[in-house]
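Every protein chain but one is kept in place in this view of the complex.
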Amino acid sequence: MKKSKLFTKLAKNNKRFQKGDHQQGELAAGQKNNNKEEYYSSQWKLIWKKLKKHKLARVSLVILGLFYFGAIFAGFIAPQGTQEYDGEYMNAPPMSINFWDEEGNFHFRPFVYGLASERDPDTYRKYFVEDTNVKYPIRFFVEGTEYKLFGLLPTNIHLFGVDEPGQIFIMGTDGMGRDLFSRVVLGSQVSLSVPLVGVSISLILGLIIGGISGYFGKWIDVIIQRIIEIFRSFPTLPLWMALSASIPPDIPVVQMYIYIVVIIAFIEWTGLARVVRGQFMSLKNEEYVLAAKIAGVKNAKIIVKHLLPGIFSYLIVAITLAIPAMILAETAMSFLGLGIRSPATSWGVLLQEAQQIDNVALYPWKLIPLFFVVISVLCFNFFGDGLRDAADPYKKV
Amino acid sequence: MNTKEDFGTPLLSVEDLRISIQQDDHVLHAVDGVEFQIKKGTTLGLVGESGCGKSLTSRSIMQLNPKECETQGQIVYRSEKDKGLQHVNILDLKPTGKMMRSVRGKRISMIFQEPMTALSPLYTIGNQIMENILIHRTKNKKEAKQIALDMLNKVGISNEEKRFNQYPHEFSGGMRQRVMIAMALSCNPELLIADEPTTALDVTIQAQVMELMKDLQKDLEMSILLVTHDLGIIAEMCDEVAVMYLGKIVEKAPVKEIFNNPKHPYTKGLIRSMPKLGGNKNRRLESIEGTVPLAINMSNQCGFYDRCTQRIEGECDKQRVPNYQVNGEHSVRCFLYKNEMEENGHV
Partner (left out) sequence: MSKQILNVKNINKEFKVKSTKLFSRPDPVKVLKDISFDLYEGETLSIVGESGCGKTTLGRCIAKGVEATSGEVIYHSDADKQIDYLHMDKQEFKQFRKDIQMIFQDPYSSLSPRMSVYDIITEPLITNFNLSKAEVDKKVSEIAEKTGLNASYLRRYPHAFSGGQRQRIAIARALITQPKIIVCDEAVSALDVSIQAQIINLLIDLQKEFGITYIFISHDLSVVQTISDKVAVMHLGKIVEMADVEEIFNHPKHPYTEALLSAVPIPDPNVEKDRIILDGEVPNPANPPTGCEFHPRCPYKTDKCISERPDLTQTDEENVHLSACHYANELHLKGVKIANEGNE
């Protein structure tokens, strides 16, 4: 609902822009200011210029950049690999990184203390305390488990780590003694790429189907719209369950990943198709499209040269706003056990451990992945907002 | 043509009105020292091309300009009907205050170019006319409805009982403009601001609406500020004309004087470049070369300098052009007349 409102607003403003950005027009007309760069700028340059002025979008873009950087170099950044675990350190709390030891001496190289396990005399529950006698200085570019950088280059260098036999868990560990930070970083590969791939698939579907529907209209449009309506009226949760039930349980991770993406894209494309259709319908009545027709330009070329560039700014906005929905969808599916399964990981899988209330109460750090989900969704939304404002040619930021 | 004495004090005087708009990296001086008076019961035409500041000027009287506009100067309103408004500077009033609200809609009302967007599609037109009446004239619903029906009848909408309960989309463009006029006049305003009231209408409908406005003006003894780009409408409707160019009034005179004896090169060019019906089937129009520059970083140069065929180099591009009084009520802002007439008014 909210989205559709945004688009009507955008559409209105775009109209206004085309009707008369008088001031700019006259600016050029005047003798002064004749060579302002703006006049040679395409829509894209103008959008980028305005986007740069949007603070929240800029900050979001930086954070998202960091996240994706982390996902690309996940194996390098994470101290542990996917398969690693340490039965000694189950449910260990996040470790503190220290510069001063208990005697107050400053260490130039930060260090972590060793962990000593103790047992609660009443409940017999195992818990960890910092053993201040053992210090493990943090070292950078240490050797650790083998992994493949970008899935290609085999290496065993990790960004940071501590000497054997120490361990470093800056976000604590899970119930199997796996480092949560490593899991979050490795999980981001899935959680942050699923929406991108999913959006690309639904974009292709949306562009083709929505484009056909909007440009040709008439009975084609009626049929496609009814189909979209049927798609949209399926309740999502049972649909997910049904679709993932049809996936064999013991398939490789990569295949699983593809299935998940396809399921999500399959549900989300309808929204993009509607945006494309609506925009095509209004643009095809613009006089410049008629002018191209009268110039003898072919239908396909009209679509590619006149209509598509016209809706690009809407599409970009629609895409950035569709991504958060996909992040949430993937998280929800994995959380419910319908998606990625261990030992492969994603933020949703990590949150599975937070399903029981006592788990959360005793080991609150298990909610940390949630924080990453929220931040990335927020950033995408803010970035989308910024883009929308920037794509609105009438607005001066 | 009536003379000044017949009208006494002006109903509205705009003095040294300046409106500037802050844009990205510059200030746009959209209105730059405009002044004019509207006398009781007369029509002043404000004519100029798009972007000359005529709409901003008219809207500032109602304080309807967007927030980015910085407005300076005085708009003095002297109401006869309202003791509280015998002599107020409209720009001193709070835009949303009580005083302003009693000016807006009651003493001064406005009609716009596009009657479709000015009416709400959600309410019947009866409802929309009554709204204004209920705020300003009477609290009695029955009475208000009667006034509204009378008003509809007055603007030439027949079958008003039925029309009263219809929605704007059931009206054609001309009819909607009539409804707008009925709405604007429902509280017997002293001043009607009409911003391009007939531009969106067909000629035959335009003729109807113009006729209607003239009749109603006589009936209700109101003044009209008519903002338009069409000299034809000016010639038919107005008593006095102010020609605006680039935020300034370049020439001001009674209507016959403007057409018979235009002084400013811009006014002359405007009249000449207008295709006229009748006379020679002249195959070429005289046009004003170039386009309107943008009002940024205005030097002292006359705004029309670049397009003017009679410019005096070293003078028109160096000094601010003062207002010269040609005779009685004819003034012009052009150096060509500095030797003939004495200087008058603000520089």
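Annotations for the structure displayed:
Every chain is named by a letter (A and B) in the order it is written, and numbering of its residues begins at 1.
Convention: a contact is a pair of C-beta atoms (placed from the backbone, for glycine too) under 8 Å apart; a residue touches a chain by one contact, two chains touch by 3 or more.
Since we're looking at a predicted model, the values are computed, not measured.
The missing chain, though absent from the view, touches A, B when the full complex is examined. Here the missing chain is touched by one residue of B:146, B:172, B:300 or B:327, and it is B:172.
The chain that is not drawn here is touched, among residues B:50, B:117, B:146 or B:327, by B:50.
Think of the hidden chain as still there; on chain B it touches residues 49-50, 172-175, 202-208, 210-211, 229-236, 255-256, 259-260, 269-271, 273-289, 291-292.
On the side of chain A, touch with the chain left out of the figure occurs at residues 17-22, 24-29, 38-43, 286-288, 290-297, 305-306, 309-310, 312, 393.
Please note the rule applied: only the chains that are shown with their structure count from here on.
Remark: chain A and chain B have CA centroids separated by 54 Å (rounded to whole angstrom).
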